[in-house]
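Structure first, commentary second.
Heads up, one of the protein chains got dropped from this complex, but the rest are sitting where they should.
Letters are used for the chains, namely A, B and C, taken in the order the chains are written, and counting of residues starts over at 1 for each.
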Amino acid sequence: MIVNNIQVLFGGQAGDGSLTTGDLIALVFKRMGLEVYTFKDFPSRIRGGHTNYVIRAGEQPHYGLGDMVDAMVAFDLECVEKHIAEMRPGGFVIFDNSQEKLTDAARRPDVYVYDVPLADIAKKQLGLELVRNTISLGVLGELIGMDKEIVRGLVTKQYERKGEKVVAQNIGAIEAGERYVREHFDRPSGYALRARPDGDRLLMMGNDAIGYGALAAGCRFMAGYPITPATDILEWMAKHAPRYGGTVVQAEDELAAINMTIGAAYAGVRAMTATSGPGQALMTEGIGLAGVLETPIVVVECARAGPSTGMPTKTEQSNLNHVIFAGHGEIPRVVIAPGTVEESFYLTVAAFNLAEKYQVPVFLLTEQALCQSKETLPRLELGAVTVDRGKLVRNGGVTFGEYKRFAFTEDGVSLRTVPGVEGGMHLAPGSEHNDAGVITEDAANRARMMDKRMRKLDAMRADLPRPSLFGEPEAGMAFIAFGANRGPVSEVQDRLRSVGVASKFLQLRTLWPFPEGDVRAFVAGAEHVFVVENNISGQLERLIRAVTGPVPSLHGVRKYNGRPFRPAEILDAVTRRMATLPAGVAAR
Amino acid sequence: MIVNNIQVLFGGQAGDGSLTTGDLIALVFKRMGLEVYTFKDFPSRIRGGHTNYVIRAGEQPHYGLGDMVDAMVAFDLECVEKHIAEMRPGGFVIFDNSQEKLTDAARRPDVYVYDVPLADIAKKQLGLELVRNTISLGVLGELIGMDKEIVRGLVTKQYERKGEKVVAQNIGAIEAGERYVREHFDRPSGYALRARPDGDRLLMMGNDAIGYGALAAGCRFMAGYPITPATDILEWMAKHAPRYGGTVVQAEDELAAINMTIGAAYAGVRAMTATSGPGQALMTEGIGLAGVLETPIVVVECARAGPSTGMPTKTEQSNLNHVIFAGHGEIPRVVIAPGTVEESFYLTVAAFNLAEKYQVPVFLLTEQALCQSKETLPRLELGAVTVDRGKLVRNGGVTFGEYKRFAFTEDGVSLRTVPGVEGGMHLAPGSEHNDAGVITEDAANRARMMDKRMRKLDAMRADLPRPSLFGEPEAGMAFIAFGANRGPVSEVQDRLRSVGVASKFLQLRTLWPFPEGDVRAFVAGAEHVFVVENNISGQLERLIRAVTGPVPSLHGVRKYNGRPFRPAEILDAVTRRMATLPAGVAAR
Amino acid sequence: MATTLTPKDFATATPSWWCAGCGDFGVLAALKQACAELGLEPHKVAFISGIGCSGKISGYLHSYAFHGVHGRALPTATAVKLANTDLTVIVAGGDGDGYAIGAGHFIHAVRRNPDMTYIVMDNQTYGLTKGQSSPTSMLGYKAGPHPQGNPDAPINGLAIALAAGATFIARAFSSEPKQMAEMIKEAVRHPGFGIVEVLSPCVTFNKVNTYKWFKENVYHLDDLPGYDVRDRVRAFATLTQPGKIPLGIFYREIRPTLEELMLGTGRPPIASLPIETVDPGLAALQDAYA
Partner (left out) sequence: MATTLTPKDFATATPSWWCAGCGDFGVLAALKQACAELGLEPHKVAFISGIGCSGKISGYLHSYAFHGVHGRALPTATAVKLANTDLTVIVAGGDGDGYAIGAGHFIHAVRRNPDMTYIVMDNQTYGLTKGQSSPTSMLGYKAGPHPQGNPDAPINGLAIALAAGATFIARAFSSEPKQMAEMIKEAVRHPGFGIVEVLSPCVTFNKVNTYKWFKENVYHLDDLPGYDVRDRVRAFATLTQPGKIPLGIFYREIRPTLEELMLGTGRPPIASLPIETVDPGLAALQDAYA
């Protein structure tokens, strides 16, 4: 009997409601006091096409998927066929064999199938397809021991606005599911959940945490153009910002979005945009403008699988080079990347402060497997949020003729006035200019102005989010990663530890300016360094190598099929290198 | 008396004709059998603002400026003030002191001023401002010994289409200038040119060589949007391509230009676009599309000083990161960079062959100091041009149902049909797809397709332009550079050699895929490696360090004020590092 | 050329990714019908589409199909046509693709007048990204980024096309595939840039502009007495008249195509030129630099 540790896969065809039900299950687990991570795998189409929602729950937090699925709720044969290989020996499948027949390819001797005539029961419940989902929830709940009150409460809440009848129908569906299990199966599922105190925790999606962080940090303007997986942020801000005096523009394209973001920031409002690869590509020119105008903006990049349209709903870490290096000419810029939903909030706040304090564009780099995933986390501390507007002049006190917008300073940052401030008028040009903003091509001024701007990269060092170091600092086995790989790599560490292998893990949170010192120090003592990243060309690894050189013990662990790492895949790569690894660190 | 070795600076205000006269002087030198390099330094405005044209001539080829100016023809005080410091001791200035008075700041005891009342003579010649330029040409010619027949011949040719009267006026102006010198000065200038046989040589601008290379390589479609310093190519192609059946579109912006280029290439025509920084930024998304569609295109990047609008008419090498790394997702791409005008031709041809043979986007990276500079060169060998269209299917022979546009192959390159070919119909999607072009998000297919595309980078290695190695392969002092720095670095080598210091120089011609092996081998034996580049952040150096590691003997020599290197500046950097350097390698 | 083609000759084996009931099915059906009736040969059709639910249509038409990036179908298609004038070039994409991110290219394609057909599949929303407002969404349309309703007045793509100098302008309705097929045929036959805007309901996200709503809110130009497709001002008045939505061919004019102006007539397609050996005539170009 496995207690309080489960990974459920809920799958069918896009548009059939699996995602909604998945959300509900996640919330049930959370309310039962468990730590939750969810992952959505859906196609780039509206209806049809295999989709699945994986919910992982346990007593320990995990910021990523486990290797194996314990319980699968499959609404079609395709789902079973696609995922049967991922099942844990001893796990089970809930399937309605009366609709499609399970093929041999969809069976495994060590995986039990609970055959439940969902369609049939649904028909009896007078319901729609969605009721079928709710019945399956009852089945699953009964098998693994979901708290019935919590389930009923959440279902009621979910359907409340549709009227009492719909609520009753769905509660009935739950009961029908539960009943069917009790009446037809006495085989225990092998899993048992036990509710614990929920505590003051949240279950939040990465993108929501970013929106919330922005609002907390004082962002009151957002411009964006819909694109998966970034649209959530635009929609979150549109829903919430107006109440706090802010506004959100759906632009005609990303070129407009980035230039609007710059316009609002130029006018003195904390402003951001959010996009993904293709939109990011279109923003390339605008980012350079923000750099030379020294206008603070925050650009959220929710990476997905490229190149080009690629796989719009799939995850990847292949935009790292792009956010760091794209753009003609050279500007100081910052790239920071959270590794968890909680960090998504705090680093968003940091992004706005860095942007305004150093008057630079700041990228917040996230990815589908994090930004569209939900995690449990403690309440976010608004008390920990400080708003540092840097050298912003909003209330006058400058004298026209003396004031110089781009004054040469030691830290490279100059007093910044915004339209409306008396005496602060100046030209803000994308062309090279002198300290007063007058366009000039003078060679000496040019070199000085480049120096001034780039100097910020040094000035900001102390303010940049430091990397997180996990594990034993003296260990010989080392990992470096960023973003969503925070979860799987930590889990690999746990497994290694459990067989007595010490390791250390540097989760980079600032990617640019590259934390050279931290990386060099980290790599120095290590015997083997595994650089884990979701791309084909080893973008992070190249950044590291430029600092460490082609250390023979630097090993790339890469995945680029649009799916996030499972711990076992990383372990595999480790095992292949380290013949000496103790047995017993297999997938689990 | 310095014979057949001179650097002339011809300067005044933009729009006053200095550029035209500069072109003429360059051609005179070339016809006199000398090797020529020219450099234009003009402002980003149409009239007014200091502009100058430097013409270097000598018996040895130099692909860049010398440290010092021998003869200055200055049409205003600003020009003298700006450039007096660059004059070689013993050099001279031609100036009309009757218009503006030379200030003390504009005088040097070791630089002689020939005070010629150009305006006055011009008035007498009934002429316009332009005649003033022609008079000064007579003055200069008389002082340094330009071949009179050549000068008259070229002036006649230049004004022919304006009618006999204008020709006569200008010939008169030349004579007036010459006469004025003979009648008023008996001091020799210290310089003497002696005509040599011209030979079958050309004087050509980098951009023209690119246009010509494209036409020779079979390029029959170009789409572009005007931008300095790339517009020349668009205009060159517009002038010449139609005669060979081609066409040129001035697009509404660079987004259109790149997608048009892709469209034409997709339809089976060798196609290119040319742009500079801001336009390149806007093409970022399109490049990714070409990568995933495996459509061969050539993109010429004529770099200028960024970021943003920056200094549109100034030179810089700060787009290297951009052309290599910009773009979400990962595609195989090629970046090659010529170092001379002659190479601009041959590498353009290579670009088209690489593009079509490997079905990838190829960047030809050049820069203002090369693409808008003229150099003498031997006739270009059309016989050396081969057109390799790779796996293009233009004439049928494929069977619908069997044919797979994106078939998995060993070298990653698949048979490519174009619209009109019977049996070759398929979908070409920017989304991930299977070998037949059908869109799929299947994980295994995805990884395989990424592997297939990226495999081309290995397959093409043998076809990529190799770096050029200059100097003694065993030398301890080493240089690495690309593009326009080919000239100044070679000259530094000459100087070092003349004082007995051996050196070697690796001019990279392929920048991506990065020539790791060549660089590693080159760096291996060297005691000191100077990486010479025109940008602030050491973009080339980072690429090298990722291969070699942070070798302590790797020294960045960087310049980023919008002007190309003078040899002395590089020597300076070398001297600062190498206390042991023999004396006598000063500027010359 | 095959003598009798049927719509099936233009079908691909790929199953469609659209929701059941989506208006785009009607567009595809009409397009196949038109291609068959025009007797086009699949290998001589270049079909370029944008990105969106609508843009997926290129996967379902047996032809040389090109599915590029969002908003750039028209420049791509213009170049394909210039590269090979033997091809029949058809472009299709959504209202977002054409009128939002692609709006600039739209105007410039119209003014250049290349000989091609552009089908705008207008569902007044962004289908593929889940129902946000599009440039043709009505004022007040509620969507994710506009929980309080769309504040941007909808644009009239056809009126803009007219103002930009379009030479063939029509509007069809997905529920009337026969008429649509006729319009597409006319547009393909039109020697110049033909635009057919199709009202193509999104059954999943747009709960305002439904089939029912359209049926109640359209009328046919044929029912307007004395309507003259050569009258530009009348076309403008009709297109911009508030109220019901007119269907039919609004405007038609013959002026030289881009290809005629750029390439002349009677020359072989650029794509067919032999470039494998360098034209020796090219050598003479160097003389100008000697």
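FYI, a contact is a pair of C-beta atoms (placed from the backbone, for glycine too) under 8 Å apart; a residue touches a chain by one contact, two chains touch by 3 or more.
Everything quoted here is computed from the prediction, not taken from an experiment.
Student: With respect to the chain omitted from the figure, which of B:Tyr191, B:Tyr225, B:Tyr266 or B:Phe530 is a touching residue?
Tutor: B:Tyr225
Student: Which one, A:Gly48, A:Gly90, A:Gly153 or A:Gly218, makes contact with the chain that was left out?
Tutor: Going through A:Gly48, A:Gly90, A:Gly153 or A:Gly218 one by one, A:Gly218 is the residue touching the chain not shown.
Student: Taking the entire complex into account, which one of A:Gly268, A:Pro296, A:Gly310 or A:Gly483 touches the absent chain?
Tutor: A:Gly268
Student: Touch as defined at the start, partner being the missing chain; which of C:Gly68, C:Pro135, C:Gly248 or C:Pro269 qualifies?
Tutor: C:Pro135
Student: So which of A:Asn5, A:Thr247 or A:Ser468 would be touching the chain we can't see?
Tutor: Of the candidates A:Asn5, A:Thr247 or A:Ser468, A:Thr247 is in touch with the missing chain.
Student: What residue numbers in subunit A mark contact with the hidden partner chain?
Tutor: 200-204, 208, 212, 215-218, 220-221, 223, 240, 244-247, 249, 251-253, 255-257, 259-264, 266-271, 285-286, 289, 293, 379-380, 382, 385, 387, 389, 394, 418-431, 438-439
Student: Provide the residue numbers of subunit C that touch the chain removed from this figure.
Tutor: These residues of subunit C touch the chain that is not shown: 99-105, 107-108, 111-113, 135, 151-156, 159-160, 162-165, 232-233, 236-237, 240, 255, 258, 261-262.
Student: Take the complete complex as the reference. Which residues in subunit B touch the chain that isn't displayed?
Tutor: Contact residues on subunit B toward the absent chain are 15, 43-49, 224-228, 231, 234-235, 238-239, 242, 248, 250, 252-254, 278, 308-309.
Quick note on the criterion: only the chains that are shown with their structure count from here on.
Student: Are the chains arranged, by touching, as a line, ring, star, complete graph, or other?
Tutor: complete
Student: From the C-alpha centre of subunit B to that of subunit C, how far is it in Å?
Tutor: 41
Student: How far is the middle of subunit A from the middle of subunit C, if each middle is the mean of its Cα atoms, in Å?
Tutor: 37
Student: What parts of subunit B, by residue number, touch at least two of the other chains?
Tutor: 255, 285, 289, 293, 429-431
Student: For subunit C, what residues touch not just one other chain but two or more?
Tutor: Residues 51, 56, 67, 69, 71.
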